[in-house]
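My structure is below; once you've seen it, I'll send some questions.
Missing here: one protein chain of the complex. Every other protein chain is in place.
Residue numbering begins at 1 within each chain, and the chains themselves are lettered A, B and C in the order written.
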Amino acid sequence: MPAITYRDALNQALEEEMERDSDVFLMGEEVGVYQGAYKVSRGLLEKFGDQRVVDTPIAELGFAGIGVGAAMAGLRPVIEFMTWNFALLAIDQIVNSAAKLHYMSGGQVRVPVVFRGPGGSALQLAAQHSQAFESWYAHIPGLKVVAPATPYDAKGLLKSSIRDDNPIVFIEGEMLYNTKGEVPEEEYTVPLGQADVKRAGDDVTLVCHSKTVAVALKASERLSEELGVSAEVVDLRTIRPLDIDTIANSVAKTNRCVIIEDGWPFCGVGAQVVDDVQRVAFDDLDAPIVRVTGADVPMPYNKHLERAAKPNPDRVIAAVRQVTYQA
Amino acid sequence: MPAITYRDALNQALEEEMERDSDVFLMGEEVGVYQGAYKVSRGLLEKFGDQRVVDTPIAELGFAGIGVGAAMAGLRPVIEFMTWNFALLAIDQIVNSAAKLHYMSGGQVRVPVVFRGPGGSALQLAAQHSQAFESWYAHIPGLKVVAPATPYDAKGLLKSSIRDDNPIVFIEGEMLYNTKGEVPEEEYTVPLGQADVKRAGDDVTLVCHSKTVAVALKASERLSEELGVSAEVVDLRTIRPLDIDTIANSVAKTNRCVIIEDGWPFCGVGAQVVDDVQRVAFDDLDAPIVRVTGADVPMPYNKHLERAAKPNPDRVIAAVRQVTYQA
Amino acid sequence: MTTTLDAAKQGFYHDLLRQMLLIRVFEEQAGAAYAQGKVGGFCHLYIGQEAVAVGSIAALRESDTIIAAYREHGHALARGVAPRAVMAELYGKLGGVSKGKGGSMHLFDVSRNFLGGHGIVGSHIPLAAGTAFASKYQGKDDVSVCFFGEAAVNIGAFHETLNMAALWKLPVVFIVENNRYGMGTALERASAVWNVYERACSYDMDEELVDGMDVVAVYDVMTRSVARARERNAPTLIEARTYRYMGHSMADPIHGHYRTKEELEEQKARDPIEGLRARLLDAELITDEAFASMRAAIDEEIKDALAFADEDEDPPLDDLYTHVYTD
Partner (left out) sequence: MTTTLDAAKQGFYHDLLRQMLLIRVFEEQAGAAYAQGKVGGFCHLYIGQEAVAVGSIAALRESDTIIAAYREHGHALARGVAPRAVMAELYGKLGGVSKGKGGSMHLFDVSRNFLGGHGIVGSHIPLAAGTAFASKYQGKDDVSVCFFGEAAVNIGAFHETLNMAALWKLPVVFIVENNRYGMGTALERASAVWNVYERACSYDMDEELVDGMDVVAVYDVMTRSVARARERNAPTLIEARTYRYMGHSMADPIHGHYRTKEELEEQKARDPIEGLRARLLDAELITDEAFASMRAAIDEEIKDALAFADEDEDPPLDDLYTHVYTD
């Protein structure tokens, strides 16, 4: 299998789905002429024309709503937010329109829209440009929330998202666009709602998603080398619906759990995982579940402070020591 | 002490703080001439004039930002959202401006603004008007989140919020405005960040806030009568910062915990309480923590469906049976 | 009234009159049912504004899309939704257009391209541009029509959407129903520009001002506006000057702090139904007998609707969990 970047994997998913279904179109800031702020849409304008690759004014609320309206009328819009930080301006359309129309209309209206773009912190972008909102969207019934960690998952999950009849919040890792991984040449999809065991292990379960999967994998290597601890790495892939079975099965085996996420701790994704795990696997747990999260602060610009604010293998290892009482 | 309504308690807090400090002003839709959509600001326009009680156009993003700007310039704005559902349109100003300016400016800028209004579900207002967003705001470092359950707490906490130098999200219970409770005539405040034991008990801890405090209290009465179970009711009052000590002390005594909230389950306030409790009180817990939440659906209009979607004493009692293994 | 009647159109005029009267009687009965507690939540009556929905929707064809705000009973009825289905929805019954899940504010009938029924001010404006975008994308010549109040022009969604609708030449007609008040706020206290239609200047969009109490004038203006949209994708901003006879919603006072009883009575002299009836009598295009039997038939129809809504069943409790996601 050829190794391609996460960016190109997303680009392939968009191109293939637009090829497959003429109802699919891409709309957002700089997606066309500029080839995408992060170049995810490179070449699509040239291939599909400006009716299907639509550059918008800076008007997140407006074009998100236009996307929802187009979906109500039967199209399959892919709405790109240059970053999810800016989607706060459009959140009324995502939460009050997209997530509720099917229910409020007694099942008459369908809203097959995909909202996508990079989320989480990057490098020195400071407080307003370094935020992870997975837990917010996952709080909302009516939405599905996807956050892939690898090129393979990114492509497969985006294709499934575009084909899904529900509104999807698809959060890409801004720091992952240049990462490479194997992606098959033949057609495939990755189903929504299934976590993936990225590494098998026996002693502790590391739950992670998006950018923190790499952190967990690095930590797990060092854990086996340095502490002889065998860690199992569970990549959530889809945050909502959450695949609690895969997590519970792992914890039933390891009896210990550490949850890693890029975002803030309070009511973060990890808090929900803790809630579920302690309920379904209470007797399996030999230690409290420990979380490794982004620091509970607005992201600072200075690079040393920023580094200190992010989850890293050291902090994961320290957490594993805690849950294995090797402190 | 005279018994007054939650609405009048809030009205008193506003009037007293506006009396005390001329930098305090109230801005929002219908707060003046119309006397407030829920009459919380009744009489204030007549008393303080239209420079300090400002009716706005329907422009949540704009007037929330004007409030933040006025706070940056040294005033103490109280920005009323007719309901927190509409604040989704203003959330960029709350999260990207108010919550971050002090940090981004290296401590130079202060944003002493209070955003307030009714939250949670009321009666048959359907999906777009029946949402509880406590967990969203509590996710954000830089914000403090308050959700009082009684007239006494409402008045005391609003006065503390107005005097606080940080941006405050003050969520009132739409269904609580007409509820009565004793409020002293003399000046008092309730400090932010302190939970309150609304009922002492030994067998199980019921954690709740806002509207669900009444549900927990009702349930606790029936628990003692019907099951001989003595429940301790802990009212969070402030969601962020969370008073985990009071909760942990209670659980250390009861060894069992049920969390009740009006909002959706996934990444709700209760999820964070579970996360904290299982970590600080792991060995105290004799059973998994169980949560009673609003149904994980957009709120339906039909009154029977709506009733079924909300937490009630029966569901709390069922949860207590679970954690006390009396199922 | 400005328009002159054309004897050849007698049947058409009778139809307009019948529709307006149907809405009037329906709303009077809906108000009565609300007072009896049979209708819950927020109920915004359309009495006084009938000519706007009836005159404009009469200029559409069935394949055109209609999107309205929460004051939309009249628009649904003018679109041909059965009074039974609308009343049953107000009662929250299974036979309601939205299966009892939407209620008064969220009427949907996809079979008639009636797409709600939206409760967040301004939020449905981009949705209408989105359905218009879809029509153009699909190569159809269907037009989308969006109804909203004069207070909604001050919110961001209006601005963002009108700019994109004009920039992209979308087949959409925006109809501002200027009833002079947004809840208790007079237009002059919320908007820097008092002629709402002038807002079109910022988007280089066609504008129209019409007497919203003259159903024939509304029909004429709408006819040419729809033609512009259908034939050359040119959007229009129409301001229809009308008046709301009742309170903002059934929970609000009819007059008081914000408007006088005198103003209300004065406005009622412009009554759209009485106005057309009188003109038809003058022109000898209707007889008192004909009008009386029209009225009698309508009374029957609404009585039937009330009976149907009364006897219809509530949705089963399982419906609480259906339609959150498509299946």
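As a working rule, a contact is a pair of C-beta atoms (placed from the backbone, for glycine too) under 8 Å apart; a residue touches a chain by one contact, two chains touch by 3 or more.
Everything numeric in this text was worked out from a predicted model, so none of it was measured.
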item: Shown chains touched by the chain that is not drawn here; value: A, B, C
item: Contact with the hidden chain (one of B:Y6, B:Y38 or B:F63); value: B:F63
item: Option from C:M20, C:L90, C:L107 or C:A166 whose C-beta touches the chain left out; value: C:A166
item: Selected from C:V97, C:A157 or C:M213 as touching the chain missing from the view; value: C:A157
item: Selected from B:D8, B:E30 or B:D92 as touching the chain missing from the view; value: B:D92
item: Chain not shown, touching residues in chain C; value: 154-160, 162-163, 166-167, 189-193, 198-199, 201-205
item: Chain B residues touching the omitted chain (full complex); value: 25, 51, 56-57, 59, 61-75, 92-93, 96-97, 101-110, 141-142, 144, 165-166
item: Where the unshown chain meets chain A, residue by residue; value: 29-30, 33-35, 37, 55-62, 85-86, 88-89, 123-129, 295-298, 300-305, 308-309
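In this text, only the chains that are shown with their structure count from here on.
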item: Centre-most chain [mean C-alpha coordinates]; value: B
item: Longest centre-to-centre distance from chain B, chain (CA-based); value: C
item: Whole-Å separation of chain centres (CA-atom averages), chain B against chain C; value: 37
item: Chain A and chain C, separation of their C-alpha mean positions in angstrom; value: 41
item: Multi-partner residues of chain C (at least 2 other chains); value: 98, 100-102, 106, 118-120, 156, 324
item: Multi-chain contact sites of chain A, meaning residues that touch two or more partners; value: 61, 92, 96, 103-104, 141-142
